[in-house]
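Only one structure is covered here, and it is reproduced in the block below.
Left out: one protein chain. Kept in place: all the others.
Entry: chain A
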Amino acid sequence: MHYQTESSWGSYMPTRSNTASVGDPLERIERLASENAVVIFSISTCCMCHAIKRLFCGMGVNPTVHELDQDPRGGKDMETALMRLLGSSSAVPVVFIGGKLVGAMDRVMASHINGTLVPLLKEAGALWL
């Protein structure tokens, strides 16, 4: 699991040049989502986020986790944007696979049970075999 914390912004992507301004939260979300095969937006204290992280780790996937409460610059805005995106009162956890929105916990679980999650992960390069 990769955690993007404040201090390490840009440490994984040396070519990052967004330190000047935060920009539109939704744009930022999309940008962050496309950077890795599996991207999870989370809040460090949220236990459902913990569950979803465990789910992916249990499957052998290495997701990139963005803890919104640990991002002082745009975390709050992103949270609001995600809430609007999902149409739910809870912004997190949200999963993007291959840059595409999969959804919150219930969608992820449903897709895992009906067998569509694994192919998606393989397609995104997050799983081998």
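We take it that contacts are C-beta pairs under 8 Å (C-beta built on N, C-alpha and C of every residue); 3 or more make two chains touch, one makes a residue touch a chain; residues count from 1.
Convention: contacts and distances are computed from a predicted model.
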item	value
Undisplayed chain, where the name is taken from the UniProt record, one of "Histone H4", "Transcription factor TGA9-like isoform X3", "Urease accessory protein F" or "Glutathione S-transferase"	"Transcription factor TGA9-like isoform X3"
Sole contact to the chain not displayed, among A:Ile52, A:Leu82 or A:Val95	A:Ile52
Touching residue (missing chain; options A:His2, A:Lys76 or A:His112)	A:His112
Chain A residues touching the omitted chain (full complex)	45, 47-48, 50-52, 54-55, 58-59, 90, 105-106, 109-110, 112-115, 117
